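Of the protein chains in this complex, all but one are displayed in their positions.
When the chains are written out, they are named A, B and C in that same order, and each has its own residue count from 1.
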Amino acid sequence: MEREEGKVMDVSLKELSRKLEEFAKERDWEPYHSPRNLLLAMVGEVGELSEIFMWRGEVARGLPNWKESDKEHLGEELSDVLLYLIRLSDICGIDLADAAIKKIGKNAIKYPPKAP
Amino acid sequence: MEREEGKVMDVSLKELSRKLEEFAKERDWEPYHSPRNLLLAMVGEVGELSEIFMWRGEVARGLPNWKESDKEHLGEELSDVLLYLIRLSDICGIDLADAAIKKIGKNAIKYPPKAP
Amino acid sequence: MEREEGKVMDVSLKELSRKLEEFAKERDWEPYHSPRNLLLAMVGEVGELSEIFMWRGEVARGLPNWKESDKEHLGEELSDVLLYLIRLSDICGIDLADAAIKKIGKNAIKYPPKAP
Partner (left out) sequence: MEREEGKVMDVSLKELSRKLEEFAKERDWEPYHSPRNLLLAMVGEVGELSEIFMWRGEVARGLPNWKESDKEHLGEELSDVLLYLIRLSDICGIDLADAAIKKIGKNAIKYPPKAP
């Protein structure tokens, strides 16, 4: 997960999961990380994400004309939702990587691609 | 992203992102994938996730006593939130992997680990 | 709260509150109506409300061109959010009518009307 100049950054769900577990342990946050506490924390972050979009009317793809600081704020709120979602999955004992791959497969069957 | 017997599954945010882009293209869904449409779709999935937890009172870590089918349903709803979150980030032009790594770093400064 | 032909219908928060309390009692639902259970039920309804709006792009005031059945569905989802919100307030011992009136007053001070 090191950031290097000029390299495309990527990270796996399991790497994020490990990082978040370590983070919680180092801060004695584990007693707070019950499933419903984490779910409500995630709902809180979804609210903050919605607030970024609330008074703008429809927003174009790629966010043209958004200030760099607004995009950075958006990246943080998207991340907050992601991090609580991963932590919630872990605390529930759900393997999110496995579940996500399975769900894409299930969706592919439910919604077959249109004929060429 | 192949699933192999006996191997721990993992997947990166960028792999999921590519998969979802391809998925939308093959089904002509791209015109529907505007930022606010995707945000509302994600809020819809957060609602379905909440419904799994709504009448249970507090839930223990690891979900002891949950039926296997309930855990599978939970995995699907967690995945739905994840997939729309990744797609929303992409459509906004936000690099979620990069943003998440940065956010963990920022949180580490904001909440320093307790002294040993 | 009787509905009469040709009359404008209205209802107060306290009337709805009494109705919902009676409803829960008659069905032995009270043990389920804890604050966080009701909050998550409300989040579930907010999700269903969002699903009505998710793939439509921007929607005009008054919902021109919506089918009557879609408007009726919308009215039901808006009501579901309202009813859980009122019930949540009651179970928390919060007087929502009083709180709402106070909040409008507070907002009026925070956001003074523009000069004529």
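Structure notes:
The rule is simple: a contact is a pair of C-beta atoms (placed from the backbone, for glycine too) under 8 Å apart; a residue touches a chain by one contact, two chains touch by 3 or more.
Every value quoted in this text rests on a predicted model; they were computed, and no experiment measured them.
Shown chains touched by the undisplayed chain in the intact complex: A, B, C. By the touch rule set out above, chain A reaches the unshown chain at residues 32, 34, 36-37, 40-41, 43-48, 50-51, 53-58.
One chain of the complex is left out; on chain C, the residues touching it are 1, 3, 8-16, 19-20, 23, 26-28, 33-36, 39, 42-43, 46, 49-50, 53, 58-63, 71, 74-76, 78-83, 85, 88-89, 91-104, 106-108, 111, 113-114.
Taking the whole complex into account, chain B touches the unshown chain at residues 36, 39-40, 43, 57-58.
Please note the rule applied: only the chains that are shown with their structure count from here on.
With each centre defined as the average position of its C-alpha atoms, the distance from chain A to chain C rounds to 29 Å.
Chain A and chain B have CA centres that are 5 Å apart. In chain B, 34, 36, 43, 46, 50, 53, 58 are the positions where the chain touches two or more neighbouring chains simultaneously.
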